[in-house]
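Removed from the display is one protein chain of the complex; every other protein chain stays in position.
Let's turn to chain A:
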């Protein structure tokens, strides 16, 4: 309504650790979860986002503002996303992908999962385990059996002695 009269509407979002953030409605509705709340008229007061902490929400809002400021140009949006994610560590990326999933923001969800996938691609099993702290709960026999089953996937991949 207010958008039609020229003043942009602002929404207030609350993280699960009680931090408050204001964000332009036009940027916030990139999240389908928030858009549905706005359309249902539940966005009058503060919108509580129970699954997102303050640090992650701040990051997501930076993304919302950044991406919505770019006009419909897929190339520019893509390069913004790449730049936005380039300096994030895995812990942050994991929080972001959870938040994006909860907020139903497919563009962010896709970008973050693609980024994590890109890191894991073409790497040895041992490298991925160490980098992401994945505990190997296979017995040596089980592991050998799984490897044997998918032998072809190891062709041309960097070898790693302790995997």
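Just a few scattered comments:
Convention: a residue touches a chain if its C-beta (ideal position, glycine included) is under 8 Å from a C-beta of that chain, and two chains touch if they have at least 3 such contacts; residues count from 1.
As a convention for this text, contacts and distances are computed from a predicted model.
Per the UniProt record, the chain missing from the shown structure is "F-box domain-containing protein", taken from the list "F-box domain-containing protein", "Protein ARABIDILLO 1", "Protein CBG19933" or "Exosome complex component RRP41 homolog". Summary of contacts with the chain left out: across A:38, A:58 or A:94, the touching residue is A:94.
In the complete complex, the residue from A:20, A:46, A:69 or A:114 that touches the missing chain is A:114. Interface residues of chain A facing the missing partner chain: 90-91, 93-94, 97-98, 101, 109-110, 113-114, 116-118, 120-122, 125, 128-130, 132-138, 143, 146-147, 150, 152-154, 157, 163.
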